[in-house]
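Pasting a structure below so you can have a look.
One protein chain is absent from this view; the other protein chains keep their places.
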Amino acid sequence: MHSDRKSPLLLRIVAFGGIIFLHFPIAVIIMYAFNTEESAFSFPLQGFTFRWFAAAFERRDIVDAIILSLKVATMATTIAMVLGTMAAAALYRKKFFGRETITLMFILPIALPGIITGVALLSAFRMAGWELNYWTIVAGHATFCVVVIYNNVIARFRRTSQNLIEASMDLGADGIQTFFHIILPNIATSLLAGGVLAFALSFDEIIVTTFTAGPERTLPIWLLNQLTRPRDVPITNVVAVMVMAATMIPILAAYYLTQGTESIEGSSK
Amino acid sequence: MPFAVELLNVSRSYGKVRALDHVTVAIKEGEFFSMLGPSGSGKTTCLRLIAGFDQPSTGTVLIQGHDATGQPPYERDVNTVFQDYALFPHMTILENIGYGLKVKKVPRQEVRERALQALEMVALPDFGHRKPSQLSGGQRQRIALARALVNRPKVLLLDEPLGALDLKLREQMQIELKRLQRQLGITFIYVTHDQGEALSMSDRVAVFNAGKLEQVDTPQNLYRRPTTIFVAGFVGTANVVRSETSRLITERDTPFSIRPEHITLILEGSKPRDIQILGRLIDIQYYGAHSRYEVEVEAGQLFSVQVASDQLDATVLPSVGAQVMIGWDRSSMISLDEC
Partner (left out) sequence: MTHATADTNLPRHFSTYLYRHGTLYLLLLLTPPLLWFGIVYLGSLFALLIQSFYTFDDFSMTVLPRFTLKNYQGLFAAANLDIVLRTFSMAASVSVFCACLGFPIAYYMARYATGWQRGFFYIAVLLPMWASYIVKAYSWTVILAKGGIVYWFIDKAGLTPLIEALLDIPFLGGNTLSTSHLGRFLVFSYIWLPFMILPIQASIERINPNLLAASADLGARPSQTFTTVLLPLATPGVIAGSIFTFCLTFGDFIIPTLVGPSGLFIGTMVYTQQGAIGNIPMAAAFTVVPIIVIGLYLIFAKRMGAFDAL
């Protein structure tokens, strides 16, 4: 839906202004990460340095938090990829009683505020008498990551012509062969894109994690602790930039993975 | 010799909708067999039951004399050419063609040789390394054909394979398909809604309507001796006259049909016909070699009359609105069943 007319000047100003507004805080935090001054958030900046990056990686607590966050995100994404793909494969075509309900249930963990999921998980773990640890964090993250995978994969399933599966079986491939030769290659990029997004979502998650982490500290939890009791401001800034990169690079990757899949041959339905 | 494919009293329902209603038909070995009907008539459902993509609600499907009911597609010796070709987008053309052989564990070298032969057969020998998206519609169509035929199926199913092609290409492919079928001697089951296509290519045609089989016959017989009102109206152009009107015109109760080319304008000096009737000319459509005159007679019945362009002297032809006499011989009338 594009018009050939030139856009009104005011509209253009608002549009580009809005984009600048959206990127402004990101730019600021990157700038501060290289600021030489140690104490506060004063502006203008004093000078340019890399030394806070080096300092951050010498801190044992930061490295531990990074490793924990990576481990959680990897495990949660793996579980979500398996569960989400199975759900998408089951639900994309067949209509049966209760299908809508199941779909709604998958969406619920991101539709309801994280605090509800968080408190719910915490109260359940308490009731069951479980210690809060790595696995309780993973359980929470995997639950809200499923829907990301599910949405990505089911969209591709729907775009992939049912005829491709029928054609494969027609040519003599059974269900298992069809899955590996036809279905998997066709959903691969969307599965990967979903996985990358789920990873970013898990890596950055703070609200549910606050309740399920117990004594463990993921990178966002570490960051939040810093913010409520400000100290080591320059190192906090550096960690902030790292978390930012860990969430923004995956979205770029996902964008390029799913680009141009709208008009692939055989998916014209 | 058993039939290539046999459907015995087959029905298929989706919920309350009956897509196929007690169909029994036998397709002979080596035959070019078409299933013709409007969309939603059950012809595609029929094809899917033969391919194994769908299972009948009741009834039996026999392939080469064996009961195939309940058998998955990959255990049937039939292959399909899909309407949208269904070429695998992530494989090259050669991989697409070799796929059926590969999953059947045919040695790699043989897969390659046979795939190349198949490419040769459809006259696209140099296209093996391209992706489907780099091919034109007509080329994809040929690749889909090659991919199915390379498996040397006993029966080839074609689901409106030429539907997406433009007219010239379609006519060319019709000739080519017919040639291939004769050359390979494989049974072709061809689904189409285009009656011209069905008539020109087939040994026999099955006409479907609303899930039921109306008539199975040779193209000549379908055209000359349709047995139902639906077939008479759907195959070629026909003036179908139902019983009430028939009584007024012929003094008999049987509904009948008459082809436009069998009706003539009765002008001064024309040879008299068995049945002659007065009407009003309401429209003329010009088609080049001939024209169609639409004539309204009593009881609102319309007749299409085909007039060859060189048949009559232009000066004596009536103009729209004029009273005209039309007529035909009883021998060219086809009696029909009521429904």
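Residue numbering begins at 1 within each chain, and the chains themselves are lettered A and B in the order written.
Here is the rule we go by: a residue touches a chain if its C-beta (ideal position, glycine included) is under 8 Å from a C-beta of that chain, and two chains touch if they have at least 3 such contacts.
Just so it is clear, the structure is predicted and the values come from calculations on it, not from any experiment.
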Response to the item:
Where A:Ala55, A:Leu70, A:Ala120 or A:Leu192 are the choices, the one touching the absent chain is A:Ala120
Discussion item. Can you say which of A:Ile137, A:Ile154, A:Ala167 or A:Ala240 touches the chain missing from this structure?
Written reply: A:Ala240
Worksheet item: Can you name the residues of chain A that touch the chain not displayed here?
Response: 1-3, 7, 11-12, 14-15, 18-19, 21-26, 28-29, 32, 40-44, 79, 82-84, 86-87, 89-91, 94, 96, 102, 105-106, 108-109, 111-117, 119-124, 126-127, 139, 142-143, 146, 172, 174-177, 197, 200, 204, 206-207, 210-211, 220, 223-224, 227-228, 236, 240-241, 243-244, 246-248, 250-252, 255
Discussion item. On chain B, where is the contact patch with the chain that was removed from view?
Written reply: 70, 72, 74-77, 104
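By our rule, only the chains that are shown with their structure count from here on.
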Item to complete: Please compute the C-alpha centroid of chain A, do the same for chain B, then give the distance between them in whole Å.
Response: 53
Practice prompt. Note which residues of chain A are touching chain B in the complex, please.
Written response: 161, 163-164, 166-174, 177, 181-182, 185-186, 264-269
Item to complete: Under the touch definition given earlier, write down the residues of chain B that touch chain A in their complex.
Response: 51-53, 72-74, 78-80, 82-90, 99-100, 103-104, 131-133, 140, 147-148, 151
